[in-house]
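What you see is the complex with one protein chain gone and the rest in place.
Every chain is named by a letter (A, B, C and D) in the order it is written, and numbering of its residues begins at 1.
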Amino acid sequence: MKKTMRLERWLPVALVAGILAVWEWQVSAGRMSALFFPAPSTIAATFARLLTTCVLPANIVATLSRVFVGLALGAIPGLILGLAMGSSSRLRAVFDPLIAALHPLPKIAVLPLIMIIFGIGETSKVVVVAIACFFPMLISTAAGVRQIHPIYFEVAENYGGRLLQVFTRVVLPGSLPLVLSGLRLALNTALLLAIAVELVSAREGLGSMIWFAWETLRTEELYATLATTAALGISFNIVVQYLTAKLVPWQVEREG
Amino acid sequence: MKKTMRLERWLPVALVAGILAVWEWQVSAGRMSALFFPAPSTIAATFARLLTTCVLPANIVATLSRVFVGLALGAIPGLILGLAMGSSSRLRAVFDPLIAALHPLPKIAVLPLIMIIFGIGETSKVVVVAIACFFPMLISTAAGVRQIHPIYFEVAENYGGRLLQVFTRVVLPGSLPLVLSGLRLALNTALLLAIAVELVSAREGLGSMIWFAWETLRTEELYATLATTAALGISFNIVVQYLTAKLVPWQVEREG
Amino acid sequence: ARGGASPTPELAHLKVVHLPYLTFAPLFIAEEEGYFAEQALEVEFVKFDRSSKAIPALVQGDVDVLGGTISLGLFNAIARDANIKIVAGKGYVTTAGCPFNGLMARRELLESGQLDEPAHLAGRRVAANPSSSSGYYVEVLLAGSSLSLDDVEIVDIMSPVKLDALEKGTVDVVYASEPWVTHILRAGHGEMWLPIQAILPGFQTGILAYGPTLLEQNSDAGRRFMVAYLKAVQQYIIEGKTERNLEILAQHTGLDLELLKEACWPTFHDDGQIDVQSMVDFQNWAVAEGLIDSAVATKMFWDPEFIEYAVQVLEVDKQ
Amino acid sequence: MRFECHNLCKVYLTRDGSVTALDGVTFAAEQEEFVCIVGPSGCGKTTLLKLIAGLLEPTVGRITFDSDAADGRLRSALVFQEHGVFPWMTVLDNVAFGLEMQGVGRQDRYARARAFIRKVGLSAFANNYPHELSVGMRQRVGIARAFVADPQVLLMDEPFGSLDAQTKLVLQEELLRIWKDNRKLVVYVTHDIEEAVLLADRVLVMSGRPGRIREEIQVPLGRPRNLSDRERPEVVEVKLRIWGMLEDEVRQGLEMPT
Partner (left out) sequence: MRFECHNLCKVYLTRDGSVTALDGVTFAAEQEEFVCIVGPSGCGKTTLLKLIAGLLEPTVGRITFDSDAADGRLRSALVFQEHGVFPWMTVLDNVAFGLEMQGVGRQDRYARARAFIRKVGLSAFANNYPHELSVGMRQRVGIARAFVADPQVLLMDEPFGSLDAQTKLVLQEELLRIWKDNRKLVVYVTHDIEEAVLLADRVLVMSGRPGRIREEIQVPLGRPRNLSDRERPEVVEVKLRIWGMLEDEVRQGLEMPT
C-alpha cells in the first residue's frame, strides 16, 4: 500500500512535468506563440528573478495578508451563521432567502460602492474578500450540520446540553469534515478575490502583478505569478489536509 | 408550527422592506448621497422601465444562457470527478494537488489567454463560467462522498455491486444532500462569473449592463441590475430547495 | 463609387474594438453614417472593458482594428515581434480649447492656495495609474519640480470612487478624462487644476492600430476602413456638437445629451496623423521606469500608409 | 420521583400518510420502581421512552412528573437502542458526556467516567474512537454514559441487546446495584421476557402497532434476586403468561400486516 501511495504522490508531478516538457518543445519548435505561451524555461527564469529580487515575496505577503484578514472576517461569521442555520429550520427560513439574494451579487462590480462606504484603503479590499469567502463557508457548514444524524442531537438534549454545549460538542465536531471542505473553498475564494481586487485597484499583491504583466504584455511575468498562485493553492490544500488529519481523527478512511 | 413558519417566511421580506424604507427616508432627508445610493423608489422606477422596454429581459436571457451552458459544462464533470475522488483515495492522491493548484487561478485574469485559445466569442465566456463552477461542485461532492458511512460500501460490495452500480446506488444518493449544496454554490458561482466576464467583454448580459451603468454613472440602473441578480439568486435557491425536496425524500428534518 | 479604389470591392467583415468612450466618436459616426458600408465594410464592434485587453486578440487576428489609448503592452508586443502597427491617431492633447483630460484637485486646496504649483504635490495623495499614461503625466509634471513619483502617494481607484474621494478628502488630486471631468465638476468638490495640455501639449493620447489581418492579408480592407474613419473624423471636426453627432454619441456612449453638450470633446488631427515624438518620449520614459524591455523604432510601430491613401482618396472625393 | 402518562398518543407524519405509533397509553411509574416494557417489534416502545425523556412531543396526552429534585428539573438519562455514541469523541469523552453537560470539571468527570469504563470492561479502549470498537463495545459505552450521569430516572432501550449472555449478566447485576443504592426509577425496554421478569417489579406488556398497554404484570419475586435463577416456577409461570400474550400480537403482525 505504502509503495503504491508513493506512486500516486508522484503521478501529478509527473503529469505536470510532462505537460511542461511538451510545451517547451512546442515553443522551441515555433509551433506555439512565444508571446502568449512563453517557454517554461523562460517562465522559470523570470520566476527565479522575481524571487531573488524580492518582488515576488513582497507581493505574496501583500496578497496573503488580504487573504487571511478577509478569511478571518468572512469565514468565522460564515461558520457561526452556518452552524446556526444548519441546526435550526427557523433560522434557515429567515436567512436563506437573504443569503441566496446576496451570494450572487458580483463583488468586483460593487467594489466602487464598497470603497465609497469603507474608504479607498485596505479595509475595502479586505471587506470584499471577506464577503466572498463568507458564502461558501456558510453553505458548506450548514449542509454539514444538516447531515449530522438526529440521534446525536437527541443524546445531547437528553443529557441536558445547553445551546452552547450542543454547539461545541455536537454541531461543530459533527459538521467538521464539511466545515473543513468549506474552509478549503473559502480559502481559495479568498485568494481568488484578493487577486481580483488587486487587479482592479492595488499597487501591490499578486493581482497587481498580473495586471501589470498584462498591461505591459510581459506574459512570462504573468505565468510566473500564476504559478505562484497555484503554489499558494497547493499549500492551502496541504494546510487543510493537515487540519483535517488533526481535527478529524475519527474519520474513517476507505482504501482504494 | 405552520403559523410560525409563515411568520418566518415573511420575516426576511419585512427585514428587506424595513431597510429599504430607512434608505428611502435617509435619501429624501438628504443624509445619503443620492448619486451613489439612489432612493429605492427611483431604483424601482428604473427597474420597471428596464423591464417594460425589454432591456432587462433580453440581458437576463443572455446571462442565464451563459450560466446554464457553463454550469452544464462545469458542474457535470465536477460532479463525476467529485464522486470518483470521494470514493477513491488513489484518485484523490493524484488529482487533489492539481485541483488545489488550478482552483485559485484568477479566472478573469486568464480570460485573455482563454480568448486566445477559444476565440473572442461566446465559447470563451462559457468556458470561464464552466471552469469556475467546476471546483465548488467537485469539492462539495467529494466531501459528500467521504461522509458516507463505510458500511454502505461494504453492503454494496457484499451483494456484488459493480463499480457503476455502487456509483449510482450508493455514492450518488449518499452524497446527494452535499451534491445539492455543491450545486447551489456552483449555480451562484456560475452567475457571479458570467457577470464578471460580461463586465470585461460582452455587449449584453447583466454584467455589461452593470459595467455600462458604472461608465455612465447611472447608479439607479446599477442597483436595478443588482436587484435582478439578487432575484435570480433567490430563484436558484428555490430551484435547489425544490430539487432537494424531490430528490432527498429520506432527509430527516429537525424542527426548531 | 465614392472613395473606392477598386470598382466593386469585396464585402469585408471587420471586428473592431468598441468602448463607449468619447474618443471613439469617429468610429461611431462612420458606422452610423454608413461610411463603413460605403466602403463595402461590415463592421462588428467587439466589447472589451479596456483597450489594452484587446491587444492579444489583435495579435491573434481575432479582432482586426484596435482603437484605444496608447499603452505599454502595444509597444512590448511589437518589440516581441507581434505584427501590429499604429495606423492613425485617435485623439491628441490640444493646446487650444477646452481640457478633455487633466489633473483635478480638491476645490478647497485650490481655493486656499495650497496647490499653486506642481511642487505642492509633494506628500499629497494622487489618484492615477503609475503604469499607464496617467502615471506618465504625473511623473512629467513632478519632474519639472525635481520631484518623482516617490514623493507623492499614488492610489489606484476607479473613476466613480474619485468623485466620492474628492468629496471626502481622501484624495487630493485625481487624473480624470471626460465625461468624468464633467461629473466631477458637477458634483462640485473638485476643479480642473492642470489640464494635460499644460503638462504635455500635443501628446498623442489615442491611436488606431491594425493587426496582421489588415496589415498582411487584406490591406485593401484596411485602406477602405481608413477612408471611412477619416471621413468620420472630418465630420466630427467640422460639425462638432451638431444634433446628429450628439445623437450618435449618445447612442454609443450611453451618456445623456445634457452631459454630452456640457462635456469637452477630444480633439483629432483631420489627416489621421500622430505625434510620433510624443510616443518616442513615452517609450523612453517607460524604458527608464523598467516598464517595457526596450523602445521600438518608429517604423516598427507606425505605418502611415493607410492615412496617406485615405487622405488622397478623400481629397479626390471633395473635388 | 414518579411520573404518570395520561392517554399518550403519538402519530408520526410520513411522506405519504401517517403512522400511529402509540394510541392511548396510560400508566404510572412509582418511586424507586423498576418497570420493564415488553412488546412486539415496532409497537412503539422506543417512542414511549422518548416521550418520557421529553425528546418527542406527544400528539395527544401528557406526562406529569413528581420530582423531589431541588431545581425541579427532571434529570433522566436514556440509553438509546441505537447507542448514539458520538463518533467524534473518545470512549472517555463519550462516557463523561453527561457529566460534562452538568458542568462537572474535567478531572472529576474523567475520574468518574474511568470507574464506569472499567466496570463495562473497556479500560483498554478509553482513548479509542467508537469506529474502532465492536458493536457490543459501543453499546457498553452508551450504558456507562447513562450510569455515570447518575440520573433520577434511568430509561433503557434494550440496553444489553448486543451483549453476550455473560457480560449482560454482570451488567444487569451492576444495574440492580445502582438502582438500589441510588434509589432510582428505572424504565427498561427489552425483548427478552425472561430478563424482564427477573429484573422488574412490574412488567408492562404492549400490544402491536398502534401500541397500547395490554397488561400490567406484577412480578411475584422478592429482592434481592438471583439473576441466574431462571428456572424457578414463579419465573417460568409469568414468562409463559407474557409469552402467550405477545404471541397473538406477533403472529397477527407477521401474518396479516396492517
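We adopt the following convention: a contact is a pair of C-beta atoms (placed from the backbone, for glycine too) under 8 Å apart; a residue touches a chain by one contact, two chains touch by 3 or more.
Just so you know, these numbers come straight off a predicted model, no measurement behind them.
Taking every chain of the complex into account, the omitted one touches B, D.
The chain that is not drawn here is touched, among residues D:R62, D:R106, D:K180 or D:R251, by D:R251. Summarising the interface, chain D meets the missing chain with residues 12, 14-16, 19, 38-42, 44-46, 81-82, 118-124, 127-129, 132-137, 139-140, 158, 161-168, 170, 191-193, 243, 246-247, 249-251, 253-254, 257-258. Think of the hidden chain as still there; on chain B it touches residues 151-152, 154-162, 165, 169-170, 173-174, 176, 248-250, 252.
As a working rule, only the chains that are shown with their structure count from here on.
Centre-to-centre spacing of chain A and chain C amounts to 38 Å, using the average Cα coordinate of each chain. The residues of chain B that reach two or more other chains are 33, 36, 112-113, 116, 199, 211, 214, listed in rising order.
Annotation for chain C: residues touching 2 or more other chains are 53, 56, 60, 158, 160, 164. Taken together, the chains touch in the following pairs: A-B, A-C, A-D, B-C.
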